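Only one structure is covered here, and it is reproduced in the block below.
One protein chain omitted, others in place.
Naming follows writing order (A and B), and every chain is counted from residue 1.
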Amino acid sequence: MTALEIDALSHHFGGLTALSNVSLAVAPGERLAIIGPNGAGKTTLFDLVTGIIRPSAGRIRLFGQDVTRLPTHRRARLGLARTFQITTLFPRLTVLDSVLLAVQGLDPVRFTVHRSRERYGHLRERAESLLADWGLADRARQVTRQLSYGEQRQVELVLALAGVPKVLLLDEPTAGLSPAETASVVEMIRRFSRDTTILLIEHDMDVALDLVDRVAVLFQGRVLAEGSKDQIRSDREVAAIYLGTDDA
Amino acid sequence: MTFWITQALNGISFGMLLFLLAAGLSLIYGLMRVLNLAHGSYYILGGYVGLAAMRATGSFVLATVAATATVTLVGIVMERFFLRRFPEQELPQALLTFGFLLIFADLSLWLWGGTPQTLPKPAMFERSIRIGAIVFPTYRLFVIGIGLVIGLGLWWLQEGTRLGAMIRAGVDDAEMARGTGVNVGLLSTAVFAFGAFLAGLGGIIGGPFVGVYPGADFEILEMALVVVIIGGLGSLKGAFVGGLVVGLLDNFGKALFPELALFTVFAPMAVILAVRPTGLFGAR
Partner (left out) sequence: MNARVASGAVALAVLIGLPAVLSSYQLSLLTKMLIFGIFAMSLDLLLGYAGLPSLGHAAYFGVAAYTVGLLALRVANNFWIDFPAGLLMAAAVSALFGLFALRTRGSYFLMITLALGQVLWGIAFGWRSLTGGDDGLPSVPRPRLPLPWALTEGVPFYYFVLICFALATGLLALVVSSPFGQALIGIRESERRMEVLGYDVWRYKYVAFVLAGLFAGLAGNLFVYFNGFVSPSYLNIVFSASALLMVILGGAGTLVGPAIGAAVIVGLENLISAYMERWVLVLGVIYVLVTLFAPSGLVGLVRQRLGRSRA
């Protein structure tokens, strides 16, 4: 069974075609990079898979279940998580409160109205152990927007991991980071459980090829090439696009 | 038959007045994302200042100039010194403009008292014309004419001029417009002032048949809001179509079901909201 199956997916808006007939299949535990120049449709693909926008045509399946019409939060409960290119954290909440929200999101008590959250010790334990695991324990009481950009990215990854996702979509996790910050984020991703299927959008080819098993190249809304790292490295068409238009 | 034609013409002329008000409201929202709750105040300010000027000079034209100039100035001050500080923040904008609504309402009550006033019509539109059994005041036709002229003018401004192109660019993406050298700050003030001007003009034009009175500011604001909810915020076409729809609904509602008057306007609004939350012509 595939973890994520994207079947002939298209998305049009206005008169523009953002994605056209894209098909991809990712096996459980596999790590796939999606690369391509700006405007190739990478983030649109993630928005479609998470249900933030609806496709014009095509199907999306998670572990065999058709989720094309499912709202975003229902997909999250099936084990789908993502990060955003533009950080959309909770800027005015503390890191701990943010992680608590992430932990609570897939917990049965998330809709409880009549008891204080403090009474649910298991949420707090889980949030604190996550922060400790990822070296952010000393940031727990700080307000998110006061963290460095690199730390905010790490918090974002922790939020995505809180629900123990089966499929994780990472949208340019190292964009805008210094080399040192990039290294620590890459190190973090490398430590993710091998059971987690990962799709990674990455502008930095070295980072991408370092982290994944397989690569798909998107260009002008289509899958231009797909294959192992070596196949993609030696693909002349891909090289042409990257030499010609890569502005990162 | 006479009843229907007379009421339809009344509805259309009221609709044109609503169009003047809703067009400004909509234009301001489209460019600056500001919901100006003081827009109805511009109507009564225009009406009261116009009335005072007309009593002083006896000239409809001078009264129009005085009223629109005053209201335009008020609009410029509100935009430059107050609203500008809160870009893209709907709540502070709402509180500010509502504060101004109360200030203008109470100042008007203080200065001009609580008695409803009607502005005199310009002498040349005092008469009525008779076609068969239908008697219709020429002033109402004049209002319809003004509405059409301003509608066409606005359409030309928006579609056919460089200014219009700049406004459209600003509506789509203020950042991008700034990048291409449009002075968005100045443009915002100009659009706000122009919206205020239209509303002030509405006060002069509506004064002779709707009148000015305490509470007219709220009623006009409400009606204009219903127009933009139906037509879609930010759309000129929406303001025009919505104005006509609401003007007609209001007139026939009042004539046919006086107890449910407001309901005949609000019920269709609720239906449109349920089907298309952003209105007939609003961007999604």
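Descriptive notes on the structure:
As a convention for this text, a contact is a pair of C-beta atoms (placed from the backbone, for glycine too) under 8 Å apart; a residue touches a chain by one contact, two chains touch by 3 or more.
It should be emphasised that the depicted structure is a prediction, and the values quoted were computed from it without experimental measurement.
In the complete assembly, the contact with the undisplayed chain comes from B:101, out of B:101, B:169, B:196 or B:239.
The omitted chain makes contact with just one of the residues B:29, B:139, B:240 or B:281: B:29.
Per the touch definition above, the residue from A:93, A:137, A:175 or A:224 contacting the chain not shown is A:93. Even with one chain removed from view, chain A keeps its contact list with that chain: residues 50, 52, 71-73, 76-77, 81-82, 84, 88-93, 97, 100-102, 104-107, 109-118, 120, 123, 159, 162-163. Where chain B meets the omitted chain, the residues involved are 29, 33-35, 82, 85-86, 90-92, 94-96, 98-107, 109-110, 218, 222, 225-226, 228-229, 233, 259-263, 266, 269-270, 273-274, 277-278.
Quick note on the criterion: only the chains that are shown with their structure count from here on.
Centre to centre, using the average C-alpha position, chain A and chain B are separated by 48 Å.
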